[in-house]
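Before I ask anything, here is the structure I am working with.
Excluded from the complex is one protein chain; the other protein chains are retained at their positions.
As written, the chains take the letters A, B and C, and residue 1 is the first residue of each chain.
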Amino acid sequence: MDPADPTAAVAAAAERCSNWGRWGEDDVLGTLNFIDARKRREAATLVREGVSFSLSQRFDADGPQKGWRRRTNPVHTMLDTGTDAEAGVQGFPHGIGGADGVISMPLQCSTQWDGLGHIFDHGRAWNGRRAGDVVTSMGDRLTGIETAASAIATRGVLLDVGRALGENGELPDGFAITPEHLDQTIAAQGPTSSVGRGDVLLVRTGQLARVRREGWGDYAGGDAPGLSFLTADWLHAAEIAGVATDTWGFEVRPNEFHESFQPLHQVAIPHIGLYVGEMWDFEALAAHCRDAKTWEFWLTAAPLPITGAVGSPVNPIAVL
Amino acid sequence: MDPADPTAAVAAAAERCSNWGRWGEDDVLGTLNFIDARKRREAATLVREGVSFSLSQRFDADGPQKGWRRRTNPVHTMLDTGTDAEAGVQGFPHGIGGADGVISMPLQCSTQWDGLGHIFDHGRAWNGRRAGDVVTSMGDRLTGIETAASAIATRGVLLDVGRALGENGELPDGFAITPEHLDQTIAAQGPTSSVGRGDVLLVRTGQLARVRREGWGDYAGGDAPGLSFLTADWLHAAEIAGVATDTWGFEVRPNEFHESFQPLHQVAIPHIGLYVGEMWDFEALAAHCRDAKTWEFWLTAAPLPITGAVGSPVNPIAVL
Amino acid sequence: MDPADPTAAVAAAAERCSNWGRWGEDDVLGTLNFIDARKRREAATLVREGVSFSLSQRFDADGPQKGWRRRTNPVHTMLDTGTDAEAGVQGFPHGIGGADGVISMPLQCSTQWDGLGHIFDHGRAWNGRRAGDVVTSMGDRLTGIETAASAIATRGVLLDVGRALGENGELPDGFAITPEHLDQTIAAQGPTSSVGRGDVLLVRTGQLARVRREGWGDYAGGDAPGLSFLTADWLHAAEIAGVATDTWGFEVRPNEFHESFQPLHQVAIPHIGLYVGEMWDFEALAAHCRDAKTWEFWLTAAPLPITGAVGSPVNPIAVL
Partner (left out) sequence: MDPADPTAAVAAAAERCSNWGRWGEDDVLGTLNFIDARKRREAATLVREGVSFSLSQRFDADGPQKGWRRRTNPVHTMLDTGTDAEAGVQGFPHGIGGADGVISMPLQCSTQWDGLGHIFDHGRAWNGRRAGDVVTSMGDRLTGIETAASAIATRGVLLDVGRALGENGELPDGFAITPEHLDQTIAAQGPTSSVGRGDVLLVRTGQLARVRREGWGDYAGGDAPGLSFLTADWLHAAEIAGVATDTWGFEVRPNEFHESFQPLHQVAIPHIGLYVGEMWDFEALAAHCRDAKTWEFWLTAAPLPITGAVGSPVNPIAVL
């Protein structure tokens, strides 16, 4: 691939990896179609200990966002409080009091799913539709995240590339994870790390551990380890239902082409139809997997079904 | 119980049902403590078919809220759109385009969990703490919903009281579901409906089906079927981890006392420490359970871990 | 004009009334250009009594919006409260306490100015620009309301058409105010009502008084008295800087063409370049003008300079 020509590289990868039409012209689910009932039955058998992990960062004002494209951290305010209740100003009878709150947040502010309307390639959305026919300022008319409301309960598999290939469990910023790195990690972790049809693949780089220790810095959009553009074919061939990382943008930063921006997204979302998760927190799960010597689990990662949203915050739950 | 004296009834029920101190003075989880690893292992075996149901309503402007205590429906706006991408105004290189959005919503606007800081009794919160020491305008300092981030993955059991005791599957507004009604429904549905320690109990009244057909009307705060105040002891004795209904407020409306407001909340949340779910959507799940003749399933109902929130929107996923 | 052909009527009126190019091809102010220093000096002499009137409705949850195109009423929440301060939970030294708040609102939710980027005609914005070159999801790049930050301080004149031509001071819904009605009102009110270059014209219909008495009903978008499409030429010829009414949409509703929507906007904003105010409250001012027998005053109607906004809430102040 020519680092000076991202356009050509994207076009070629899109041609090789396209799933347009694979599930019919009306399809709105993309790779979520790979999850079927049999997959779920098998995945549920992975609950052997009965321990549960949240893979979500906390949603609050101390998040990583710094305003890029108006993405801010969540703002949580209160409508009713315990101090008001104690002060007796709420107007309720027989001593009952209450507290309520409000949240305002970009849907891409923290742990999230990118939906299929999140990224376009030359004005084309998933399955070949015109971007402007799909996502207007009214939202996504066709592939809104609500279409995935019940789908994402399946096998999850964690590839701790940071541990397998990094120092002290962390890859440096700018480290491009290639297909070979993924395969090496699978080999190092053993057979519970096999990746296949209908799985959600979780790739830990260790960057989240680093920014927790050192401060957010440019976590939101700056340099980061992540998947190489070269993984497009691997992700496509594996027939996974989704992929998620512990980084802001899932692919390596800086991107591998000159003057480019997230070229792997441009192939993965509109052409492969792949659900992409970002800013997930694998720290506790990875520690447990390492001790338990197993890297597979039952994963439920249910987006909030916000009608017409091109993504959603999510609290993914892994149980093994 | 004297319908003219809700204060006395609440006090008596609180005395009988209190779990204060049961899990130590620092406890923040309440009845979620009933979910343990063994429970999860057993619950996962309920995944027999591999079918998955979302129990969430859609989050959008067409929701039920009418402004009571400033609860509005969600407002979803776009930061970037497909029309902008097609128009070439986004400033990205090599043909990539994107769409992003923002959500602003009360945390109690649609399908939700009430956290333990949501309701107080005479200025006291869960475990006997002072309400004003727990929930200020900065949020819940101790029992915020983020404390439950990983907990709620367990057995769910659906009691379709609307079907068992109503006409055409629906209880009328004002119908108070008593312990006897719960027991009758269990008996009618059979042994897969048993309710016990660590379960999340789902009670379908059918009201949501009715308002879907007839319009929201006063769904948000008006008359509704729901649990009778008399169920407080039953809910306590069953040692369930949580309870959810398809109604706005979980308990029967109008409330069963004169000039009262949600007295069962006043016992259930601060005294029992019970997680309460509201506005859940059981329609598709109930139809499936009826056909499959089983009413138990694996349930993951993960709140968004919004730091300090007294509740959270949730997309509960039932798999059986 | 043919009520079956709004397209032709709009095109003809646009042709007659166009100010495109009048103030140069880079102009962003439209009719605000009519306000000059001399106008301001003369207008300031209208402060004779020294009494001041706010022409703004209150911004709160009890407003008229019902969700049309996601326009909601304002949501005001608190970040810090007096109850918290009294409870001593704020963490400030030496006894200081504070209260802070947040507002979330559509810019067109209540008393407002429509900016020049608010309405387009066949994809064309003010001065002939392409709509998509002016207003993207990033906002208005050229004619954002911040460009008018200092401009709107001038003579205001109130035409109380409701009083002059209505019953009990109110025009019925559907009443189309024609140029003749405006002239009749000026004649009835006397010479202080003359309308000319650089003025902001305020037209009271009385609808706001009616909905205050009877409830909002369909104030936001339903039937209303208002300016007839036939006033386009009158508004243009008068060389006013702006026009505002006490109704939701400034022009008569239902609109005067079959299957049409706000055709006068389509001429006034993109072609005349006219600033349009809506939902202003003239009740107290009108009562005073009636008693004082003068209908002109110093008017300051300063939009919040929200960068790139196509309109703004405003608290207009009339002093006479």
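Quick note on the criterion: a residue touches a chain if its C-beta (ideal position, glycine included) is under 8 Å from a C-beta of that chain, and two chains touch if they have at least 3 such contacts.
This one's a predicted model, so the numbers in the text were calculated from it and none came from an experiment.
The residue touching the chain not shown here, chosen from C:A151, C:A188 or C:A292, is C:A151.
With the whole complex as reference, residues 61, 67, 70, 72-73, 75-81, 83-84, 87, 89-90, 104, 132-133, 136-138 of chain A touch the missing chain.
As for the chain not pictured, it touches chain B at residues 75, 77-79, 81, 83-84, 86-87, 89, 102, 104, 137.
Across the interface with the omitted chain, chain C contributes residues 6-7, 10, 36-41, 44-45, 47-54, 56-60, 62, 69-71, 74, 76-83, 85-87, 92-108, 117-123, 125, 130-140, 146, 149-151, 153, 257, 259-263, 265-266, 298, 300, 302-311, 313-317, 319.
Simple rule for what comes next: only the chains that are shown with their structure count from here on.
Between the chains A-B lie more C-beta contact pairs than between any other two chains. Between the Cα centres of chain A and chain B there is a gap of 26 Å.
In terms of their C-alpha centroids, the spacing between chain B and chain C amounts to 44 Å. Along chain C, residues 75, 77-79, 81, 83-84, 87, 89, 104, 137 each make contact with two or more other chains.
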